[in-house]
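The complex appears here minus one protein chain, its other protein chains still in place.
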Amino acid sequence: MPEEFQPRIVAFFCNWCTYLAADLAGTSRIKYAPNAEVVRVMCSGRIDVQFVLKAFAQGADGVLIGGCHPGDCHYQEGNYKALRRYRLLQRLIRQMGIEEERLRLEWISAAEGDRVRVVINEMVEALQRLGPLHKNGQAQERLMEVA
Amino acid sequence: MPDRNPVRIGVYTCHCGTNIAATVDVKALAEFAAALPGVVVSREYKYMCSDPGQDLIRHDIRDHDLNRIVVASCSPHLHEHTFRTALKVGGLNPYYFHMVNIREQASWVHENKAQATRKAKDLVRAAVCRVALHEPLERGRVAIHPDVLVLGGGIAGIHAALTLANAGKHVYLVEKEPTIGGHMAKFDKTFPTLDCAACILTPKMSAVRSHPNITLLTYSEVTKVDGYVGNYKITVLRHPRYIDEDLCAGCLECLEACVYKQAKVPDEFNMGLGKRKPIYIPFPQAVPQVPVIDPETCIQFKSGKCKKTCIEACGERHAINLQAEATTQEIEVGTVILATGFRAFDAARAPGYGYGRYPNVYAALEVERMVNASGPTAGEVILRDGRRPQAVGIIHCVGSRDENTNRWCSRVCCMYSLKLAHLIKEHTGAEVFNFYIDIRTPGKGFEEFYQKLLTERVHFIRGRVAEVTDWVFDPSEDGKLVIRVEDTLAGFVRRIPVDMVVLATGLEPRADAPEVRRLFNISCASEGFFLERHPKLAPVNTFTDGVFLAGCCQGPKDIPDTVAQAGAAAAEALALIDAGYVETEPNTARVIEEICCGCKTCNSMCPYHAISFVGEIHKSRINEVLCKGCGTCVAACPSGAIRQNLFEDDQIYAEIEGILTHA
Amino acid sequence: MARSYGYFPGCSLKGTGRAYEESLLTLFRVLDLPLAELDDWNCCGATSYMAIDETAAFGLAARNLALAQMAGQQDLLAPCSACYLVLRKTQDYVGRYPAIAQEVNTALGNGNLKILNSVRVRHPLEVLYMDVGTRRLSEKMQRTWHGGPVACYYGCQMVRPYTEVDRAFNPTRMDELLAAVKVPTVDYSLKTKCCGGSLTGTTHSVGVELNRILLKEAVRKGAQAIVTVCPLCQYNLDAYQSEIRRITREHIEMPILYFTQILGWALGGDIGSLGLKRAISGRKTIGQWFTETRVEKEAYA
Partner (left out) sequence: MQRELKLQREADPEWARHLSERPGCEGVFSCLQCGACSGSCPLSIYMDFTPRRIIALAREGFRKEALRSKTIWLCASCYSCAVNCPRQIHITDVMYSLKREAIQFRLYPKRFPVPILSQEFYKMVRRRGRSSEFWLVLRLALRSNPLMLLGMLRSGWDLMRTGRLSLKRERIRDTGPLSRLTAERKPLPARGLAPGEVA
């Protein structure tokens, strides 16, 4: 049987909620797919549109953004800024011919260790259905232009 | 400023015993790292966080003159500080360091060793690429305001406040209720020693009142929190008591004088079992000794037609002011201790047990008041109709260990149920049945107390009660409450008729916990209790510096544990205060003026108003003291003129590249 | 124009439970709520089918759901508690276990029936409580009750494990509906205890004992009749009273009614078409209680 496609996901997690949730998942020994690799930022508000495009350009099949629940941001409202940029990005990548499922924003609090498992596993499944991004020539060109 | 020497990186892979080594091939990882650009030394070791582990780093810095360090071990939230200190001691700027989390994010969450190792390699590669671009940074310092806010006047808050006050710090003790004392003030005896709660609590309460270093703000709530560790500005809302605390002498003649000759309002402190007047004092030893008027029930407030006999009685003192209104007060503190306590589970949420349906089904706190000599029944355990119960059933784990209500074990119910069993038997001589799933007595003298109860012939039936009903199956059950349960040890189902049922309700987070959490910017665990920074190593700290936890707001615990935790929280606060300052992380943002085009996009981004626009040079500027380092402005700057220490764009790009470069 | 409800009678309502169907139809007629019986419906599978073949059991129920869906019904009324539960449970499990959904679909697929969970399975009690409401019932009340107090018996499968119809513990909606038409009810602690279902047919003595307990406690609480929502409950409580009298020598003789009979009567439904004559026990009492007596309307001066 053929080797199943293993998507690569770059995950930007905020330091105070989602990164801690991932830690909790660890201490609770919750098992999930090994396809997502985390870049820690202090706040989801730090996540630059360029980071996401760069990740796609560098060969990521999906990008996950994790922040605090609305109203819970450690820096009061950074996550709202993240939400705005996420919406912008969704439009942007659609125009570039990249499926929206490849970019996901999730509010995951420090208490929601299992949510990390659910989200990452879901995303891996979705990406396995979509297949590798580099197969998508048009998107590649566009990415090269912007990133 | 970036240093010119060529990058010489040392990579250290930790086994963490077998925590990492079991699922990640540490040898392969270390060899992989050794081959990465700029890596001079790559080692793996059992415990990097141990002294020998840290020495390893220091010696290599010296012998191999390393100028960058990467440690692949656990979460930076656990040991980043440890290793940065190691660098410092080794004579290297602590920010030439990056940590890779291959435990929480690899070995503990993946099963396939090959995949876990592959991921660990990616992460290490990313760190190596990133650390090469690190620059030396210095931590800033912020002076700490020596005053402390303690929120909640239960035993936890009281103990913390006294500890701090005795250490010469000024404490603001804010309590929602008209008196301090919390739940403990309601108890009669405390387990397992059975010493009287009042006798050990009330002296501490009066100590609070008389202590020169404590400002007691009862009947008050925190409504706003500004600032950060060292310099908090707290807004406190003070509800009107209608009696001036400074003028009142606590003679309580106003209570006597009230036009209500008989108390007729259900009394909150006695769980509604007793009655009080519209003007009342929660209980005789209340602190402060100042009555409070309840506008809901006071005739003057309802109709405006009252003889105001209370005001007459007060006479020359003029302590009573029915026009009084809520006031707000601003206080400045450097540290905060949250001791907001718990809420008892509402027994009506366990419908099978008939609370609220059958009058003689009681919640534990009601019985606590009943057995209390100064309670509504003067210590008599009686049914609603005044009869003495001949048989009493105590049902454990009500609202606890139950997927339908609360999952957790509330920790104190077993012991307080045993205590109540003992007291009820003592007061009434009734047959007492305990219905339990497990008896949990992990504490000093707890198991001994259990043994004592067994020899007192209190019945212990292992089985979770299915229902409490008045259905009469057999004439012997007429007029009784019947408890139906499987006696799982005897191995058959039993029907046990009793006169009184006591529900050992569990502990749960207060309804206002989410608001408090948001005010102080801390996290809650999934069940809603406040989340400590580390379950073992930082049990009273939160993820917000300068905010500490004490007592049941962090999770169910008994009095000794609460007091111990309160002391610990006070000590943590003292440690900060006496240091005089806190070091701030250097991950602040700065504007590169040459690039800034003065578009002001960033100005509105900052929630801390750290960014200002300098008119004369037509550029924005960031005040590093105010900047908290979230980086939102950095991402927002259209011309890329803002940069953030430790989270520079090129550092993050390097990290992304590192992750995605296929090995 | 009132919207119509899909109606799934189930096997019992065509046999032992006839009175239930008759009174239900009468009641919905006086409320002018049209009922559309599902064409070519099949047995829900009850409790027995599940004991042999799970997939088939779900499939049976699924076929009915599919029929209702194709008939364009939004609601499917299942008066029999067992039918209600099986249909409801099927939707739940088909939703929760893709494997089950798959098997059931392939089986039904060929008969080009697809399971669609858009149909809402409902019990008449809940429809009357939510869609009609107690206020409208008291407004439409035509006859005043001069019978004795009754015990509302909810049984098990209507309130457990799914709680859309009413609470699993101490449900009260039937009491409220009867109160709306001025019928006194007693606080009946056994209102959700099981009647034994088919046990009266299989392990007879046990089944009968369960019903003895239910009847005895109702008497102790001062009830002169028991009101049910399920054909099986009604049959068990109704059919074995003489036997219970013989065994226990306790004088127990009380009517076992359907809530639809009382409501239908109170709202002025044709007494002849409430299936009252189909009762086995307490026929005399029924004769005395269910008579032509109109609400005396107060004259306004």
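Per-chain residue numbering starts at 1, and chain names A, B and C are given in the order in which the chains are listed.
Note that a residue touches a chain if its C-beta (ideal position, glycine included) is under 8 Å from a C-beta of that chain, and two chains touch if they have at least 3 such contacts.
Just so it is clear, the structure is predicted and the values come from calculations on it, not from any experiment.
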Displayed chains contacting the withheld chain: B, C
Touch criterion as defined above, residue of B:V465, B:A589, B:A641 or B:A654 at the omitted chain: B:V465
Among C:M141, C:A239 or C:I271, the residue in touch with the chain that has been omitted: C:A239
Residue among C:G72, C:P161 or C:G287 touching the omitted chain: C:P161
Residue in contact with the excluded chain [from B:S210, B:S303, B:N404 or B:T455]: B:N404
Residue of B:P6, B:G386 or B:G491 in touch with the missing chain, whole complex considered: B:G491
Residues belonging to chain C that touch the chain removed from view: 11-12, 14-19, 40-43, 45-56, 59-60, 63, 93, 96-97, 99-100, 103-104, 106-108, 110-111, 113, 156-157, 160-161, 168-169, 192-194, 196-199, 201-204, 206, 210, 239-240, 242-243, 277-280
Chain not shown, touching residues in chain B: 352, 397, 401-404, 437, 462-467, 484-488, 491-493
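Operating definition for what follows: only the chains that are shown with their structure count from here on.
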Whole-Å gap between the CA centroids of chain B and chain C: 50
Distance between chain centroids, defined by C-alpha means - chain A, chain B (Å): 31
Multi-partner residues of chain B (at least 2 other chains): none
For chain C, residues that touch 2 or more chains besides their own: none
Partner chain B, residues of chain C touching it in the complex: 167-170, 189-190, 213, 217, 220
Touch list for chain A against partner chain B, complex: 8, 10, 16-17, 19-20, 22-23, 25-27, 29-32, 34, 37-43, 45-51, 54-55, 58-60, 71-72, 74-78, 81, 85, 109-112, 117
Chain C-facing residues of chain B, complex: 351-352, 357, 469-473
